[in-house]
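The other protein chains are all here in position, but one chain of the complex has been omitted.
Let's look at subunit A:
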Amino acid sequence: MNATEKAPRHWARIQESGSVAGMRIMVWIRRRLGPLPFRFMLAWVILYYYLRRPLARRASRRYLKRIWPYHAGGAPGGMALLVMRHFWAFGRSLMDKVDVWSGLALDVRIPDADRARLDAAIRSGRGGLMLVSHHGNLEICSAMSHTRDDFHVTQLMHTRNAEKFNTLLAQATHRRPPEIVEVSEITPATAMRLARRIDAGGFVVIAADRVPVGESGRTRDLDFLGDAAPFPEGPFRLAALLRCPIYTLGCVRDGDHHRITFEPFDDTSTLRRRDRDAWCDAAMPRYVAWLTEQCRRHPLQWFNFFPFWHADDR
């Protein structure tokens, strides 16, 4: 059975579809014409998507309905406007992506405690795995890895499009993109490569809030914002397998600046093989709790514009 054919609304088909050419144009506008024409164009692009993608609109509405009681203590009012703001937040994150790779200085802040933890993690030389999500803008963090020689990041990604986009940005900006490993399927060779990166003190970054393409098994239904949604087991299996420190990494836009958060999540260095299932049982809901907190604080910055919950299918 081919899961992608069975589920035509899979995010990989929806997001980034055919957008690489559009991205190329947008990057050109940003770099040649400057921020104002770029903002203007982006507004039209976002409006276009808003009008032409009823599925994304509906997914956004369903998410916002669920998150709003956590965020504001009650049901959201003015839904259409809120959904539009959600779309715009996504557009703005694309803008930040382009900016950061264009080498423009962004106002990025790291709370002292998080900075100390990150420094300690890098200095320990033990490397690790950073669990991330599609909340906020992680490009900022990747870009940050350029600022110091001892911080090496390997990003795991599900789609070739994401890789294409990063290659495109690298061409446009003449900066080295972070190492990207495409992981529609993790092979022994991939796992070994990641283990080498971590052994060398590097960090592997993986998002755990999207179900991989074409893999119908290996997901678990967890309660997220009050309803069951499938979460991928893969990142947690990998975390257990790689036997290393595990962290959570987030980056949100907070008004006119970006804020990075970095926290220890667990350490699988001494985890026994037979205890892995139990570890996943405990770790996955903890990750969802972390994600919930990110979304609660900045509800408009979770960028999953496809049916995420089981109840939303069809």
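One rule holds in what follows: contacts are C-beta pairs under 8 Å (C-beta built on N, C-alpha and C of every residue); 3 or more make two chains touch, one makes a residue touch a chain; residues count from 1.
Convention: contacts and distances are computed from a predicted model.
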*Which protein name, taken from UniProt, belongs to the chain you can't see among "Ectoine/hydroxyectoine ABC transporter ATP-binding protein EhuA", "Acyl carrier protein", "DNA methyltransferase" or "Fumarate reductase subunit C"?*
"Acyl carrier protein"
_Residue among A:47, A:241 or A:271 that touches the chain left out of view_ = A:241
_Need a quick check: the contact residues on subunit A for the chain that isn't drawn._
185-192, 195-196, 237, 241-242, 272-274
